[in-house]
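All protein chains but one are shown in place.
First chain written, first letter: the chains are A, B and C, and each begins at residue 1.
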Amino acid sequence: MTDTKREAPASPEKRAAALEIVLRRKADMPKNFVAEFTEHADDAWITANGAQMVARAWTDPEYRARMLVDGTAAARELGFEFPEHHRNLVVLENTPTVHNVIVCTLCSCTAYTIIGAAPDWYKDLDYRARVVRESRTVLREMGLDLPATTEIRVWDTTADTRYMVLPMQPPATTGWPVQKLATIVTQDSMIGVTRLEQVKG
Amino acid sequence: MTDTKREAPASPEKRAAALEIVLRRKADMPKNFVAEFTEHADDAWITANGAQMVARAWTDPEYRARMLVDGTAAARELGFEFPEHHRNLVVLENTPTVHNVIVCTLCSCTAYTIIGAAPDWYKDLDYRARVVRESRTVLREMGLDLPATTEIRVWDTTADTRYMVLPMQPPATTGWPVQKLATIVTQDSMIGVTRLEQVKG
Amino acid sequence: MDGLHDLGGKQGFGRVKYPSAPQNESWRPLVRGLHAFAIESHIYNMDEFRHAIERMTPRHYISAPYFERHLTAIATLLIEKGIATREELESLVDGEFPLSGPSGPGRLPFAPQSFAIGETVRVKNEFVSGHVRVPAYIRGKTGTIVHVSTPTPFPDAAGHNMPAEIEPTYDVRFRARDLWPDTSDEALNHVAVFQSYLEKVESA
Partner (left out) sequence: MDGLHDLGGKQGFGRVKYPSAPQNESWRPLVRGLHAFAIESHIYNMDEFRHAIERMTPRHYISAPYFERHLTAIATLLIEKGIATREELESLVDGEFPLSGPSGPGRLPFAPQSFAIGETVRVKNEFVSGHVRVPAYIRGKTGTIVHVSTPTPFPDAAGHNMPAEIEPTYDVRFRARDLWPDTSDEALNHVAVFQSYLEKVESA
């Protein structure tokens, strides 16, 4: 069935609209459900959440220690939501010689309530296939050329544990207040395809 | 590069024509090469070749014995060509309790000079993926419902050995002359997705 | 299932499209919202959803954008759950509505075992036709447990709406060179593995 079935299916827009009609008619989906869900997701599940956790960890050694033991509790401590099926948040600490990078080879799971919705490149089949086997090469192609001495740790999100990387604080930002520090923490750095050391003060 | 590259490539017709121009201009391909090759292939590499071998085996026990030991020699004995890269022809004998079926999971190799060009279904990704693991199920879906007592032998054409199945002679055709027998031997029976026992006299 | 979705370590792929180009799929938020409603209403669970994506025909899976995979799974599950019919969906779109293929059997978790951080474990050499969360690249391989998680429902059961006991998952550390000898970059590869997928390694 893969070679000759060449009729064009209806557009994704039309198909999505059909599903909406079905869920309203047959499953009592409230009229405003999608709009309200979208607003909530766009407001609440944002990269700034993880960035605040990272900035706090940089400035509060006790929070950092708690976060590395129990990421879920550390997220909740700052008031961030964790959906039921994300049972665990594990925070992976980068060091000068250890670099962590996250992937989901089987689908595209992420800790989206904490680091924001996954970027398209993370869902790319090329990323899913290659980063586990060619980690150093893929990171270099993406602009992160790690020294040969850096140990790379790849984390495949195959269960209900969600990961986030705790990047290293850029030396130039020593002494900054936590809210200013949070502004330099990117989503890519919490997935582990960039590091922040080069950030200027 | 798999998700968003949605520009339509030039049609296969145009691409094939471009390759023809290049091979004529740069590799001195004679003007008539393709036409002559096509004529030769369509005339010489046909299912009737294998069918004649099968019919001969049904009527000549010594030929049958030679064929089962060295299929290549048995093909050459009847004057059939074997290209250089098909080093071996192995003939697989069906019996009342053994059924052989051929596939090429990695591409779509066949003994095409002997049984004719592979049918499209043989090149189907579904056939390649499934017949090795779900042989009985796939054969049943294709119309061949083998008794539970039949041993299925699957042959994957992963090297330069080419296989053909020697089907069982239909009981109703006992005593037929060899040329008449050859007319009932189908390509599918020499690949092993059909048997011929039900052929009427 | 041994589907094409199981991409880890597959070769022939190219450069990651990074950074991502701007997208113009205006229907993304709608698909995301419909899925959220279906989960919240317990029409299906996350494992059933993932399995419905995996069951897409291979060509469709490989070529469809991410959120088209989602909408295909939603549609498939709405039909399988008796909430819609294929004809109804095709009539609503006035055309073809590609769906996922049929499901293999689910299975229940294995008897509880216990593994400790630092313990060497082997991933069972299992072939599962239904939903399963073992990527093929660790099948039969040996690694070390580095983290134990809160128990979660066994996906091979949950993905088929069977009673899914909760069980721990373990972050297991492998060496890339053990997974793909001579043909990988050097790395420590961690995979989150459900307890039922693991077996003890006899100590020498």
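FYI, a residue touches a chain if its C-beta (ideal position, glycine included) is under 8 Å from a C-beta of that chain, and two chains touch if they have at least 3 such contacts.
Quick caveat: nothing in here was measured; it's all calculated off a predicted structure.
Novice: Identify the residue among B:Met142, B:Val178 or B:Val199 that touches the chain left out of the display.
Specialist: B:Met142
Novice: Among B:Ala48, B:Leu78, B:Leu125 or B:Val178, choose the residue that contacts the chain missing from this document, as touch is defined above.
Specialist: Selected residue, touching the omitted chain: B:Leu125.
Novice: Going by the touch rule given at the top, which residues of chain B touch the chain that is not shown?
Specialist: 1-2, 5, 7-10, 12-23, 26-27, 29, 33-35, 37-38, 41, 85, 87-88, 90, 103, 105-108, 119-121, 123-138, 141-143, 151-161, 193
Novice: Pick out the residues on chain C that sit against the missing chain.
Specialist: Interface with the chain not displayed, on the chain C side: 1-5, 9-14, 54-59, 61-63, 101, 104, 125-129, 140, 180-184.
Convention: only the chains that are shown with their structure count from here on.
Novice: Calculate how many whole Å lie between the centre of chain A and the centre of chain C, each centre taken as the average of the chain's C-alpha atoms.
Specialist: A distance of 17 Å separates the two centres.
Novice: Based only on mean CA positions, could you tell me how far chain A sits from chain B in angstrom?
Specialist: The mean C-alpha positions of chain A and chain B differ by 51 Å.
Novice: Can you compute the centre-to-centre distance for chain B and chain C, using the mean CA position of each chain? Integer Å is fine.
Specialist: Whole-Å distance between the two chain centres: 38.
Novice: Which chain B residues sit where two or more other chains touch them?
Specialist: Residues 1-3, 125.
Novice: Mark out which residues of chain C touch at least two other chains, giving numbers and ranges.
Specialist: 13-15, 17, 21, 58, 62, 65-66
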